[in-house]
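Heads up, one of the protein chains got dropped from this complex, but the rest are sitting where they should.
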Amino acid sequence: MSVQGRDVGPVSMTCEVLDRRRLGRYWGLTLSAPEIARRAAPGQFVNIAVSAPGTLLRRPFSIAGAALGGHVAGTIDVVLDPHGPGTDMLAGVPPGASLEVLGPLGRAFPLPQRRVSALLVGGGYGAAPMYYLGERLRAEGHRVNFLVGAADSSRIIDPIVPKRMATWSSFTTEDGSMGHRGRVTDLLAEDLETTAAEVVYACGPNAMLAAVGDICEAAGVPCQVAVEEHMACGVGVCMTCILPIHTRKGVQNRRVCVDGPVFTSTRIAWEESRYTETAHEPVDDDLDDRDASDHDGRGPDDSRADEGHFTAGVRTVRTGGRR
Amino acid sequence: MSVQGRDVGPVSMTCEVLDRRRLGRYWGLTLSAPEIARRAAPGQFVNIAVSAPGTLLRRPFSIAGAALGGHVAGTIDVVLDPHGPGTDMLAGVPPGASLEVLGPLGRAFPLPQRRVSALLVGGGYGAAPMYYLGERLRAEGHRVNFLVGAADSSRIIDPIVPKRMATWSSFTTEDGSMGHRGRVTDLLAEDLETTAAEVVYACGPNAMLAAVGDICEAAGVPCQVAVEEHMACGVGVCMTCILPIHTRKGVQNRRVCVDGPVFTSTRIAWEESRYTETAHEPVDDDLDDRDASDHDGRGPDDSRADEGHFTAGVRTVRTGGRR
Amino acid sequence: MSTTTRPTGRTTGVDLSVDLGGLVLPNPIMTASGCFASGREIDALWNVSELGAVVAKSVTLEPREGLPTPRMSETPSGMLNAIGLQNPGVDAWLERDVPWLASRGARVVASIAGNSVDDYREVARRVAASRSVAAVEVNLSCPNVSHRGLVFACDPGRSAEVVRAVRQALPDRPLFAKLTPDVTDIARIGRSVVEAGATGISAINTTLGMAIDAETGRPKVANGFAGLSGPAIRPMAVRAVHQLFTELGPEVPIIGMGGVRTVTDVVEMVRAGASAVAIGTATFADPFTAANLVRDLGPWLGRRGHTALADLRGRIEPWPHHPR
Partner (left out) sequence: MSTTTRPTGRTTGVDLSVDLGGLVLPNPIMTASGCFASGREIDALWNVSELGAVVAKSVTLEPREGLPTPRMSETPSGMLNAIGLQNPGVDAWLERDVPWLASRGARVVASIAGNSVDDYREVARRVAASRSVAAVEVNLSCPNVSHRGLVFACDPGRSAEVVRAVRQALPDRPLFAKLTPDVTDIARIGRSVVEAGATGISAINTTLGMAIDAETGRPKVANGFAGLSGPAIRPMAVRAVHQLFTELGPEVPIIGMGGVRTVTDVVEMVRAGASAVAIGTATFADPFTAANLVRDLGPWLGRRGHTALADLRGRIEPWPHHPR
């Protein structure tokens, strides 16, 4: 197995695909990636080379799990939403084939320093990294609650996982095919109370994250979100993936790939960013009936952050220490 | 199965790969292509879409066989020399996968109108279409003789096939690993006598074909060759595949894909063409030890054609008649 | 075996027709010059009258044998070619190919080339005599012998000169000036040819490229320099078409081309400002490309609630700010 990189930080590896399975509309891949699994933490992502005609760049995917022990030791999981040349190609890679994987990349979710009740909010395939985070939080003794939403039940990844893992869990679908009909943001304010959440973690479409952040802010609950932006390099050198962030010097552009993808939600200047999400394949041109999976949650109006509140309760995870 | 095209001529089809097998350095593919198999004749080729990153154009391959009956009815064979993105991709396509295939393309070898002794000369993967032709000639009652050459024995395709099929067969390799050490052109003049050849058919690198043509001309034996030229379209619309041909109006450029690939050897104005062959992968950069497979046969000096001699003995095959 | 049947855009109720300054076509799909030979080759596969129009290979006054091989080389998502305008000459084309195309019911656009203003004028004069030629495209990407071999399309003045000469010889037919992207300011060239009498613009021709074999040191195309085409250049083409549309306004028809392969590529080109779209290199990769586009464009638009392709011309939408 070819591995390139240093003793800490991301490595580039040739990884065998050990397993591929359908997860409703999505696909789950398990990759043999011992060095990445060892260094990874929830919230980080990998950048996978694709070989569809005409493609050039890698594709970023959240790490949906990393196994260090057991019979799948040294593996990582990713969950794919096939909707374009890269994701289609990856969803079709048979077990036994190899992929070039670079990771772990980006900053992980900061973990609470004292025991807390945490509410994890996942939208669509954004639930995948939340399951990984949930496991980690539970292992550290926190109370884990899940709010998982999607357009329909085929986009709720393995609902048994949050049900088993969490103290409390709830599901929403826009078409009502599973759990509450509506969006996660419809229930969030109420669920914050129900779960007595002291911290919220969220991953999903940016519009959902903006709305989640607003609701949390209104409720005074600190919130960490993992965002998405178009990425060319994933390692901080191209400057394509920026997000406007409130800093001491005013709003500045930060790179999602190295300064994120996890940000304290109140620090994101959403109103200065463009609304870059478009529904995947809104029109049914093929025979298969893909449709839109994006949320369109809208939060209340603009307000500023008090981020000391949150950072007091969290510590930053250092990943991949020198061994 | 999707088929596009008219009732005669080439069609575009999605073809399942039924079988893939190693043939020394080459790979043999059997494709399910009933409509192409029905319309094909020896000397014609197919243009296969490839899906390697960055590739755009199809790749042309001689039809190495077409089965109309038996348990492989409705199939065609091609033999690949993997040495670049397209051929590497095709050599790796697993049975069960599908390929987009356009064919049959080009003009077939004209067949003799009376019983003759035919000498079929194949160089490298150029032997593949000669086996197909040999079968057809034998079925029509001609005497079939084979002279097959390559750089080494790993590039002699299925030597058992010509041995079984032919009245007489002979092999040459440049390294002496099979048959005579040397090139087909070293033995050709002698073999023309041994086999009392009345017509020669040849396929292989252009340099070999030029030399074969010269030897046949010197011996007064008509010769038909199937040439190669870089092709963008394969259907006559791009004008990239031309070869200078002696015509009544002097030397004119003709398209190999529609006016060939089969030409009467004396009509080719080799001296006006460029020497476009380069050895495949002459230097061993990868761990696998590919090397040069091209012949470098040189014929005697320039001389002109008398083509009436040949055409008197042949008729043009009409392929794919209206059904 | 079932020969492919091709529902036209009309059956979907979507209006695909285009009006190119008087040249009215049932649909916007054309062929790019030099990528369709005489038309017979593709008609062996499907009925070429399904096309909006056939743009023929550029013809010159005299027949030309063109350049030596190799004439092409594949590049990442593109190809290089140097054919050297191999063509049977304008007379042979008018005599052999045009009547055949007309008999098939195809709308024929001539493409004319030359190495001097007189060449162009004379070719245009001969083309004018054929009523079967519906319009003319002036391929300005030819070296001008009286100007150090500099390509006409690189200079606004020389381009205008050629267009004026052709316009004079052929006053009654829509005239499209075909431009190269290899200029500092394509909009300026476009402006000058329209002022010189061009009905509209065809853009883009290939962009100049080169590839060299690392191993042998030989240029991959015998000529050395060669024209780059295919999907690789589509972003350049979309840009050039949009610049021309912005400069010339909606009154001037534009035939957009460069790397178009799919229905979304066609729509992208139209949104950039093209009135019609020509298919070149994609035909080499799949000779059914243009036919499939004629078949699929109407349904694609229909499913999205569009009623006429022309409504999308030049329609670029702004990026909304994040909802909050």
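Each chain gets a letter, A, B and C, in the order it is written, and its residues are counted from 1.
By definition in this document, contacts are C-beta pairs under 8 Å (C-beta built on N, C-alpha and C of every residue); 3 or more make two chains touch, one makes a residue touch a chain.
Just so it is clear, the model here is predicted, and its values are computed rather than measured.
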item: Neighbouring shown chains of the undisplayed chain, as defined at the top; value: A, B, C
item: Residue among C:Ala102, C:Ala128 or C:Ala211 touching the omitted chain; value: C:Ala211
item: Which residue of C:Thr60, C:Ser77 or C:Ser130 touches the chain not shown here; value: C:Ser77
item: Residues belonging to chain C that touch the chain removed from view; value: 68, 75-78, 80, 154-155, 182-185, 207-219, 222, 224-226, 228, 230-236, 238-239, 242, 259, 263-265, 267-268, 271-272, 304, 312, 315-319
item: Missing-partner contacts on chain A, residue numbers; value: 3-7, 9-12, 35, 49, 54-58, 100, 102, 229-230, 232-233, 235-243, 252-253, 258, 272-274, 276, 278, 282-283
item: Absent chain, residues of chain B that touch it; value: 53-54, 206-207, 210, 214, 270-276, 283-285, 296, 298-299, 301-302
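Note that in this section only the chains that are shown with their structure count from here on.
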item: Chain separated most widely from chain A, comparing mean CA positions; value: B
item: Rounded Å distance between chain A and chain C, as computed from the means of their C-alpha atoms; value: 46
item: Inter-centroid spacing, chain B versus chain A (mean Cα positions, whole Å); value: 54
item: Where chain B and chain C are represented by their mean Cα positions, the distance between them in whole Å; value: 35
item: Where chain A touches two or more other chains, by residue; value: 53-54
item: Chain C: positions in contact with at least two other chains; value: 77, 231
